[in-house]
Structures are given as structure tokens and as C-alpha cells.
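As you look at this complex, bear in mind that one protein chain is not there, while each of the others sits in place.
The letters A, B and C name the chains in turn, as written, and every chain counts its residues from 1.
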Amino acid sequence: MATGIADSPIAGPVTMAVPPKRRKLPGWLMGVLWAVGAIAVLSTASYLTGNTDLTSSTTTQTALRLALPILLAALGGLWAERAGVVNIGLEGMMILGTWGAAWGSYYGGVWVGLLVAVLFGAVGGLLHAIATVTFGVNHIVSGVAINLLGLGVTKYLAHLVFQPLSGNPRQSPVVPKFDTYSATGITGWLADLEAEQRVVISDVAGILRGLLTQVAPLTMIAILLVPISYILLWRTRFGLRLRSCGENPVAAESLGVNVYAFKYTAVLISGALAGMGGASLVLLKDGADYLENQTNGRGYIGLAAMIFGNWRPGGLLGGSALFGYTDGLQLSGRGPAVLALLYAAVLLLVVVVVVQLFRRKWFAAGAAVLAAGLLYAIYYSVDELPRDLTPYAPHFVTLIVLAVASQRLRMPQADGFIYRRGQGS
Amino acid sequence: MRTTLRGKLLPPVLAIVFSVLLCTIALVISGDNPLDAFGAMIGQLFRGTTAVDTLNSGAVYYLAGLAVAIGFQMNLFNIGVEGQYRFAAVIAAIIGGEIVLPPGIHTLVIIIVAVVAGSFYALIPALLKVYRGVSEVISTIMLNAIAIGLIAYLVSTDAFGVQVGNNIGTRPIEESGWMPGIPFGDNGTLFGFVFVAALVGFGYWVLLNRTRFGFELKASGESPTAATAGGVDARKMIMTAMLLSGGVAGLTALPELLGRDHEYLQTSPAGYGFAGIAVALLGRNHPGGIALGAVLWAFLDKSAVSLDNVGVPQEITTIMQGAIVLSVVIAYEIVRRMELAAEQRRVGRQLGRDTSDVAAGGSV
Amino acid sequence: MADDLAVELEGITKRFPGVVANSDIHLTVRTGEVHAVCGENGAGKSTLMKILYGMLQPDEGTIKVNGRPVRLRNPSDAIKVGVGMVHQHFMLADNLSVLENIVLGAEGLHGIGAKARKEVAELARRTGLTADLDIALEYLGVADRQRVEIVKVLYRGARIVILDEPTAVLVPQEVDDLFETVRQMRDDGFTFIFISHKLDEVRAIADTITVIRRGTTVGTADPKTTSSRQLAEMMVGSELPSPETRESTVTDTAVLTVSGLRLAEPGSARAVLDDIDLVVHSGEVLGIAGVEGNGQTELVETIMGMRRATAGSITLSGKDITKLGTLARREAGIGYIAEDRTRHGLLLTQPLWANRMLGYQTREPVSRGQWLDIAGAKRDTQRIVEAYDVRTPGIDVAAAALSGGNQQKLVVGRELSGDPKLLIASHPTRGVDVGAQALIWDHIRQARAAGLAVLLISADLDELIGLSDRIVVMLRGRLVSEEDPATVTAEDLGCAMTGTAPREATK
Partner (left out) sequence: GCAKDTGGGSTPPAGGNQAESCKKNPVPTGGSGSAAGSTSAGPKVDASALKVGLAYDIGGRGDASFNDSAAAGLDKAKADMGLKETKELTAAPNEPEDAKQSRLRQLAQEGFNPIIAVGFAYAKSVEAVATQFPNTKFAVVDDDTVKLPNVTGLVFAEEQGSFLVGVAAVYKSKNCHVGFVGGVNVPLIQKFQAGFEQGVKAASNDAKIEAEYITPAGDFTGFQDPAKGNVVAAGEISRGADVIYQAAGASGKGVFEAAKSKNALAIGVDSDQYNQKTVENSRDVIITSMLKRVDVAVYDYVRAVAGNTLASLPKRFDLKADGVGYATSGGKIDDIKATLDAYKQQIIDGKITVSDKPSN
């Protein structure tokens, strides 16, 4: 082989081995702290700017909804990459899921739709597994090919199957959607609280209300899949074996782990989750039915959310939530809401400055002061952000958070490596 | 590892055969005649401008493929070629349209602007990677999206755009800035940029195989640790490779911009960067392979029109592109294993002679 | 007879593309013995062991374990019949915790929770593994990793334990500890198959020795009646080499001067290197002794410019190179044999001639200005292949196709060909067989006689004592003492390295 790429993984971020530091807090508590901190910053910003969109129930609801497909794709990425298979075919598998969801739901109702979506996604996963695991094809090549195939096959199938039904080769007929449920008792009370516009209380009420109204079973399943993935991957022997395939497959093999089987399983689950992500675009109330290319790159965003979340379920939940939230905010609240978010960012940076000063990290504190000043200057000087750029607020936010948070990302060590049975030295 | 000629040529042929087979099945299912379909695909080459168009588009894909391949050489996955080429195209079109210079110089300025703009847009992920450790995969995905917004702004009438009918685009470039092509009468005009693309491909080969920089690039790609110990500065290499990749990406839209369109419209096609990934992978990062991949890709693209014309669903071409990418790599793997087995058999036959002197060892 | 035979390998043959790794091998191991397998690099020892452990399938031949014929399709099969293996190269996952590394694949025994933890803790105590079971494996030193590997095998209840070159990375005390454990377990009825290039060790621990040469069994030997010399002859047909340096060539010209060198850990104030002062003269070999993880690697990498010193200066032949990059330091005349050749020394998929360029890409004969001189590189690679007896089918094969010893010879050849003033040699003969070892020592000696200054780091104390003109001992990032190789013994050195008082005092 002439060049390295076909057999080598993508270079991960350059990380340094750091001495073991005792984690003071368990992961879930960190998550809760982050969430509380975020809400505190947002409600302060909402109070100071007078923009209620930041914490309204509508925003929360749209955020949840926009985050859902990304979350599922990210979970799909997590499963595959934890077993050492890079999956940039998520997009294609999601597309397969959208088609399958519409088709199954049309003929058999929502649950059948969900099942078919999951199966279709898994078929994409199977293809990826055959290529990467059995044939040792470069993971990126296979992923790119699956994205093309997913798009081509669904277009073709839609032409064949949906056109006679909907008269439109690019769209399915209207299909059944999941019913939604609300915690009626609480939400009424929360709505009152939210309407009162009291500092913090109303904000929290708004956010909670958004999370508790009009929740579809699929939404609940998706959210539950985060802890389920965590438990399966980190708390069971199955998960240990699966992760070992992503860390050092040769070692795993030497201990009697059937690496191929685990990689297959992981990539199948990955595809199934991506398929479910596709279904979440089709089967939720107000969903779009099948529409050609409706995933619009969400598979890639999911991949980004997973990297953002440091290959961990809690982290990718945060990544998807951040993305969904910002996107929801800019879409429903538009320019003013994004400006308010900018203000929230300034507040966040002020917190960062305090923390860094406390830790005696003078340089970091200085940088944060600078950034805060800059953002505040922008906030102060413009009354409207450029319209053409506000739709990309989530992308800017993702970039800035990644650049600012001095993070240490740790990808699974053998992620993207091609493993062949018996190659161990 | 040694690869025979058969090992190089057989896989693509197998892959094409396999994808044709797959599409045949799909066509039969949908009740179309596969022979008509494939007849139309071959036939198009002898009709109208398709043959020339294929080469023209091939040049576009070639440049995008090279840009991606430069990153791949050192294990950088520059998904951002998409954003880089579009950003560069707009900037080049705007500047090219705003200025008038003597022929040749005008063109050259546009080319340089495109390269600089492409590199600039690649500079952001490069800096983020080197100084903040942000994975280039995620940063370029984000920057691709942001590029759309930037372009929308730049092309809007508030900024540099002009409206023609219902379309907006940049101010058309004066003729002095065009790149003349080779006219083939009714069969179209071959872009002059096709030769520039070929030159870039040659440059890529020379750079990688004959220069110190190329050696350091490949070394960092293969083993960052060994490269560091060998005195290669990893940060510098990441920066240079990204900038170079972005610079070549910046050229991607120029064949069409300088050879035919002369302006960048909001309806100008996107997606060349993503196709470039597939093309680079098809060509296994080798300049010759990428060229073949690019032309094949372009050919399949063009087939969509011809297939539609004979009433065959044009989605077939997308399926075929995906199938070829996947099956070509699988075919390479199968052929590699076959050759391995053959070698093992060969060794097996030589066994007797090799071990005879060892067997004389005896025990103490 | 079947009752007391733990392992019988009959007529094992294994072919790899271009190589016959094992050809009609016979090996019989009695229950409860320590059975050593010796042979040159690439003789086929590891391959044979992988076959016994089910990781490779033999092309021909039969395997019997405890008298019963078995088919081992994968390691699980081997584990089931009681075979366990500690690999030559660690089989550990850096990001998993110590506990996870151990229970992986054997979760069926005690799960992955508290019960498993208890069980592992017990085994850890027995083998001297003191590390926290919950920290990621990457923070463990080599000796601890070795212990984790052994605990892994024991945890699975293996009765037949394969140890493939377990001592290559250990210091004498650690080797003693290991042997103590092995002997104890042997008395408890465990069977060991033990592989090592260090023939003294082999004779110290083994009950029986089987010698393999070029993939086939040459014969068996009794360690009590066979000398190391005889063993070596069986293995390679040549004499056992000695690292002894005959006459001193030390001059007064300082080549490398390091003063006040300090290296802080990234993100903390703790120093990995603390106030290091040393001088290496032209024609002198300065040995650095130290237990792995005490800063030798960092010292070397700081001198090479791969890490930036926090304080202090480095001078090469009077020129201050503290601020220079790695390439500039190499150009200034430093040759570098890295401790891990596959990570730092070679581009494994590239041909040998491309590997010749690595680190020399700016210099004749492999380049001219910005352009590579491929013909020149090939010519010079051919020269190295001949001068250093690199056994290879040609210079166009990928470096990965060479065995470890041959790879090392190529690296040594390359690093000595730039006319260096200073050679930094980190474990130059690690894992290399006796024949190649002798050759590498010879070349280092010749260069030293011609005025080369050598900074030698080695875990092989015989090598260190034999080659060095002076030895300094490194402990926790500091140079703690200086020893005279003419008088010091390996045991003394070991004590200094571990910071314990000399043996007399402890007894």
C-alpha cells in the first residue's frame, strides 16, 4: 500500500499523559452542577436583558426537539467508536431511518415505523460493519460510501414506493405520528409560575415546563438511552468487552474476547440508533413525514456532539443540548435572543475569570477577561446581529466552547484502527 | 507491500462490475431496462458536450480530491474542503469582478486570491487544532456551515452582490480575467483550467515524493512520534498541511468560474468538497488514482442527465457512486488477501530447501 | 507418561507470507517445571507460543495439553484448558482501569464488581502489585504492567503459564522478585514456559531448555550442565559476546554539557528532571542507570529537544543548543537511538531507504536542499545493510517486515552514519539477540574509539557496566551517585537505582 491513510486512524487531538488526579466529584454530579450553572447564567442574562426567550418553555421544547436527532446520532457514534469503529456514515444511516420510519408508520403505525427505522439504520450499520470489520476497509471510506448509498437508495425507494402514494417522489404521504403526553398537574402550575416572570423561579419553571409538556414516547426513549448506554457500556461485562475492542483489540482478543462479534454488535447498535434519530425527524408530532434529505447534515453534527462530549454519554447529551438549545433559540427568538445569549456568554466568562483567578491561572483569567470584554463590546455596539449569520449561532457556539474550554479529549485508543484477527504481536 | 499490476487494476474493475450488477438489480426491480440505462450512459460520451463536460467536471473533482488527499497524507481529515472552496470561490469572484487588469495578470490575481482565501479559511481549524487541540473534524464541520452564512452575506446586495432577475450573484468577471479553453465546436469547450489541475496534480506528486517537505508530511502522517524524534515539527506540519490543503481547495471552483460561469451565483452548486473526499479515497491519495476517480465521478454525475432522458430514475447514479466507493476498497482488500495466500503457497513450496541446513543442528 | 506432561507440541509448522516462522517444531513440557525456550530474534518463539495460546493456528502439527489432544481456535480455548500467556509486548489497554484490564474476558468468574475486586486485590498482594486498581493503566510503570499481566493470567486460573521475554524491561531486583514468585508457584504445581534472551537468567530459573533456531527445534539442554556459551552456540553458532570495553579512549574535550537542567511536568510545578548536571567527553561512554520511570526518558527527550526544558542549559561542543529544535540539534551532531524503535525510530510501512532519511532529511546523502536524493538514500541504505548485517530481502521492503533485531541494526547504522559528535543510545540492544547485540556493541565501540561521545541508557546492567566509562545513577529525576564500572557490580547498581541501602546493610 502506497500511503498510510487507508490503514491508519484519524489523528486524534494531541493529548498529553497527565498524572492521575482523583476525580473529586462523580460524573453525574458534575453534570448536575453544569446544568445548574447554565440555568443560573441564563436566567441572570434573561433578567438583565429582559429577553424571556432564553428560558421560556417554548425554547426548551424546541431545543429538546431539535436536539433529539442529534442526540441519537451522537449516541450511535458513541457505540461505534467505543468499539473502535469510526462512523461517519451516521448521516446515511439516519437517512435510511427517515425512509423506514415513514414507510413502516404508513403501513403499520408509529411503533412499526420506529421499528423499521431502527432496522433500516441497522442495515446501514451492518454494511459498515461488513466493510470495516470483515474486510478491514478504512472507516472513513466506508462511512462516506454509506452516506452516498443511504441517500441514493432512499431516493430510489421513495421514487418507487412513495410517489404512487403521495404523487411526490421526494416526499412520503402523511404518516401517523406519536401521541404526546404531558404531566398536566405540574405543568399548569409551572405555566403560572413562568407567566409571573419572577427571577430564576420563572426561568426554572419555564425550562421544566418545556421538558414536561407534550413529550412523545420516542423522546422519552431517546433520553433514557443516555443512562442506558452508560450503564451498558460502563457497568456491565458486555460493555467492558465492547470498550476493550476500542481500546486495544489485540489485548481483548488475547483474553478470549470475540472482537469481531463485539464490533459487529456495536456498529449494528450504532446504525440502529442513527436510524432512530432519523425516525425522530419523521414520527414526532409536527414531524415532517419523509422528505428527501431532511437530515440536512444532522449526522455530522451528531458526530461533532459526540466528540464535543468526549466520547461519553453525559458529555454528548450536553453537546446535543447545547446545539439544540442554541439552534432553537436562534430559530424562534432570532436576532434579539442570540444577542441575549451573547450577554449570557459574557456572564459565563465573568464566572470563568473568577474561577481562574481563584485557581491562580493568571493567563487564562486574562484571556477570559479579554474575551468577555470583546463580546460585551459587540453586545453593546450592535442592536442587530447580521441576519445571514445568526442561523449559524449553534456552530459558532460549538467552536467557541471547544476553543475556550481547555479540555482534554480522550478518544478510545484504537478508534479508527483496522483490526485483523491474529495480527497481534 | 509489493502490489502487482493485477493487484492494482483488478479491484477497480471488480468494483465497477459489482456496482453495475447492483444497479442492474435495482433497475430490474423498478421495471426499467438495464441495457437502456447503461447504453445511455455509454452513449452520452459520443453525443453533445458530455465527454468534454466530464473532463471539465473531472478537473473540479480532481482539485477537491487533491485538497482532501493532502490532509489525509498526514492523517488530517479535512472535511472542510467544502467550506474552504466555496469561501474561496466567492472571494475570488468578488475581487475578480471588482477589478480589471490586463489579461493573464487578471486571471493570475484571481487564482492567487482564491488560494489565499482557501488557505485563510483553513487557517482557523489549523490554529484551533494546534493551539487548542480541537479536532479538525468537528471544527471544519462547523466552519462548513458558517461558510454558507458568510457567503450569503457576501453575495447579498447589501454587500457585493448584484441581482439579475431573481438570482443574486457576484459582479461578472471581465473577459480579461477569464481562462481561455480549447473549443471543440459543438462538443463543448475544454476548460483551460483542466491543464492547471493536471499541473497541480503533478506538483502534488513531486512535493510528496521528491521533496523534504513531502517526506516530513508523510512521516508525520504515518507516525507522529517517529517524525518528532526525526526532527519534524508536528505543529508546523499540521499548519502547513492544512494551509496547503485549503489553498488547493481554493482552486476547486476556479475551472468553472474562470472557464464558463464568470460569476458566483447563490445557486452555484455546492458539494464538490464532499465529493472530493470520496474521490480522494477512490484514488487512494495517489495523484493518478485521484485523477481516474475524479473522471469516473464526473462521468457518473453526467449520467444522471442522460438516464433521466431515457426515463430511468437518475438516483441510480448516486447508488452507483456509493457502491463503487465501497466495493473498490473491498475489492482491494480481497485481492490483497488473494495475493497474500498466493505468496504463502509459494513460500510453502520453497520450504524444503530453506530448512535443510537448520535441521543439521542437533542437540547438546 | 501422559500424566505428567503438561504440553506436547508435535510437528508444528506455521508460515507467514515470505517467512516460515515455525517448521516442524517439537516441544514437550513436564507438569510443574519451568521450561525455557531460547533462540535468536525471529527464531519463532513468540509464534510458537501464540499457537499454544490459540492466537495463531498452526498450518500443520498437533497440540496436546495435559495429555489430551486439543484444538485451540482462540485464546478462550486455551484459557479453558488452563493455558495463560504473558506477552512479549504488553497486551493492555491504557484507558481502561487496572481492574478492568484484569477482569476483561474473565468476567464470568467473579463478575466485574466488588467480588472481582476482592479477588484481584488478593492476587495483586501475592504478586506485589501495589497500584490503585481504579486508576487508568497508562499511569503504571513497566514493572507494574508486568505484574498486571501476571495477575491477569492467574485470575483466569491458568496452570500453564507462558512468559514471553518477561524480564527484558525489569531491573535485577525486579527480576529476582519475579523469579521468586515463579519458583513459589512452580512449587504450588504451576507449569511455566519461559522465554528470554538473557542466558544467565534462563539458566538460573529453568529446569529444562529447548533451543529453537530458524523456526525449528535444535534440541533440548539441561541448564545445570550447559554453560551460557554452549547455549549461545546452539542458538546461533557463534560465541557469547561480552560488552567489555577494552582500553579507555576518554579525552578531555567536553562534547555534551548539561547544567542545571530542570523539566516541570505540564500543568504542575512538580519536576520530572531536577537540577541535572552532566558532561560527556569525546571518546567517552557515560552510562545512566535507573529504574524505568525515574526520568531517563525525559532526560533524553529534553536533550533531543522533543521536550522544552524549564530551566538550565545544554551545550554541544561549546555551542548552546538549549533553544534549538530537534532537527537543528540533530544537525549539530547528535545521533539518537530511541528507546522504542517502533514508536520513535522507524516509519514501519515505509521502505528501508525512506527510514534512512528520517532525522537526516536535511543532509547529504539523502537530500540536496529541499529535494530528496532518493538514489543517494538507497545507496547509503545498501551500505548500512551490508555493514551492519541487516538481514532483509532488500532495501525496498517495509521496515515492519524486519524482525526487531534487524530493525535495531538499521537504526544504529543510520544514527552512526551522520558523523555524530554525540550518540544518545537508549536501550540500544533491548530485545535483540546475542548475535545482533555483539554487532551493535562493536559498532558503538568503534565509533567511540574515533572520538564519539556516547550517552548510554540501558536496563541491561551488564551492558551498562561493560560499555560505560562512567556510570551515573538516576533516581526520581535527579542524578544521585556516580559509580565506576570497573568496580561496581550489578547488585550494587541495582541498590543505588532503587535507593535502598547496599545489600550488607539490609541483611
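Definition applied: a contact is a pair of C-beta atoms (placed from the backbone, for glycine too) under 8 Å apart; a residue touches a chain by one contact, two chains touch by 3 or more.
Since the model is a prediction, treat every value here as computed from it, not as a measurement.
**Student:** Which chains here touch the chain that is missing from view?
**Tutor:** Counted over the whole complex, the chain not pictured touches A, B.
**Student:** In the whole complex, not just what's shown, which of B:P34, B:G48 or B:P103 touches the removed chain?
**Tutor:** Among B:P34, B:G48 or B:P103, only B:G48 touches the chain that is not shown.
**Student:** Among A:V174, A:A261, A:V355 or A:L370, single out the residue that touches the unshown chain.
**Tutor:** Result: among the candidates, A:V174 touches the missing chain.
**Student:** With the missing chain put back, one of A:V112, A:I130, A:I221 or A:A288 would touch it. Which one?
**Tutor:** Only one listed residue reaches the unshown chain, and that is A:A288.
**Student:** Hey, which subunit B residues sit against the chain that's not shown?
**Tutor:** So the residues of subunit B touching the unseen chain are 47-50, 53, 56-57, 60, 148-149, 151-153, 155-156, 163-168, 186, 188, 256, 260-261, 266-267, 269-271, 301-302, 304-306, 308-309, 314.
**Student:** With the missing chain put back, which residues of subunit A would touch it? List them for me.
**Tutor:** Answer for subunit A: residues 56, 58, 62, 65-66, 163, 166-171, 173-174, 179-185, 214, 281, 285-289, 291-294, 296, 328, 331-334, 387-389, 391 touch the chain left out.
We take it that only the chains that are shown with their structure count from here on.
**Student:** Using the contact definition stated above, find the chains touching both subunit A and subunit B.
**Tutor:** Intersection of subunit A and subunit B contact lists gives C.
**Student:** From the mean C-alpha coordinate of subunit A to that of subunit C, what's the distance rounded to whole Å?
**Tutor:** 44
**Student:** Which residue numbers or ranges of subunit A touch two or more of the other chains?
**Tutor:** 1, 4
**Student:** List, in ascending order, every residue of subunit C touching at least 2 other chains.
**Tutor:** Correct list: 349.
**Student:** Please output the residues of subunit A touching subunit C within their complex, sorted ascending.
**Tutor:** Residues in contact with subunit C: 1, 4, 7, 16-20, 235-237, 240-241, 243-244, 247-248, 250-258, 410, 412-413, 422, 424-425.
**Student:** Under the stated contact criterion, what part of subunit B meets subunit A in this complex?
**Tutor:** So the residues of subunit B touching subunit A come out as 1, 3, 26, 29-30, 72-77, 79, 128-129, 132-135, 137-139, 141-143, 145-146, 148-150, 152-153, 156, 218, 221-222, 224, 234, 274, 277-278, 281, 284-286, 313, 315-323, 325-326, 329-330, 333-334.
**Student:** So in the complex, which bits of subunit B are touching subunit C?
**Tutor:** Within the complex, subunit B touches subunit C at residues 1, 209-216, 218-219, 222-223, 225-233, 340, 343-344, 347-348, 351, 354-355, 358-359, 361-364.
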